[in-house]
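Here the structure comes first, spelled out in structure tokens, and everything after it is commentary.
Coming up: chain A.
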Amino acid sequence: MRFGKLKQKTGIVHINKLWCKGCGFCVKYCPTGVLELSKEYNHKGYHPPYVKHADQCRLCKFCEVICPEFTIYVTDEEEENHSA
Partner candidate 1 sequence: MNAPMTDEERFRKENPMSEFLRMERMPHIWCPGCGIGTVVNSFAEALKKSDLDMDKVAVVSGIGCTGRVAGYMKFDSLHTTHGRAIPVATGLKLANPDMKVVVVSGDGDLTGIGGNHFIHAARRNMDITVICVNNFTYGMTGGQVTPTTPTKANASTTPYGNYEYPFSLPFLADACGATYVARWTSLHARNITNSISEALKHKGFSFIEVITPCTTLYARRNRLGDGLDALQYYHDDSEIVHGADTREVDIEFQSKIKMGTFVHREKPTYLEAVNTHYANVIGDEYQLYGKTTPEREAEKKAQEQANQGSK
Partner candidate 2 sequence: MRKVAADPKGVDSGSHFMDGDHALAEGALAAGCRFFAGYPITPSTEVAERFAERCPHVGGLFIQMEDEIASIAALIGGAWGGQKVMTVTSGPGFSLMMENIGLAVMTETPMVICNVQRCGPSTGLPTLTAQQDMMQVRWGSQGDYRIIALSPDSPQECFDLAIEAFNLSETYRVPVFIMTDETVGHMHEKVVVPPAEQIEVLDRNWYTGPKEDYRPYDFTGNLPAPMVKAGDGYRFHTTGLTHDERGYPAGSVEVHKKLLDHLIGKIDNNVDKISKTEDSGLGDAEVVVISYGITSRIAAKAIADGRKAGIKVGAMRLITVWPLCENRIREIASKVKGIVVPEINMGQVVLEVERVVGGRCKVISVPHAGGAVHDPEVILDAIKEAVK
């Protein structure tokens, strides 16, 4: 999606599976359906999410704020690439 010269922002989702308690908030309230709960268990026995549609992430960071476990954060793909 392009708006004139404005490039749609894309985010990179960082998930720390260890602290996830599988509440599903991030999955359900991601506006573009980027995430899905995985089948695998973490060491606490919860199903952490994984990034299913990475290219769909619009860097809105809603998953970051809604996650009660502080276990997701999202960075700007462009910045990541520049700094890399």
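In the analysis below, a residue touches a chain if its C-beta (ideal position, glycine included) is under 8 Å from a C-beta of that chain, and two chains touch if they have at least 3 such contacts; residues count from 1.
Keep in mind how these were chosen: all candidates are chains of the complex that A comes from, given by their letters.
Treat the numbers as computed from the prediction; the structure is a model and nothing was measured.
S.K.: Any copy counts here: identify which of 1 or 2 touches chain A within this complex.
M.R.: Selected candidate: 1.
S.K.: Where on chain A is candidate 1 touching in the complex?
M.R.: Contacts found on chain A: 12-19, 21-25, 28-29, 46, 50-51, 54-55, 62, 64-71, 73.
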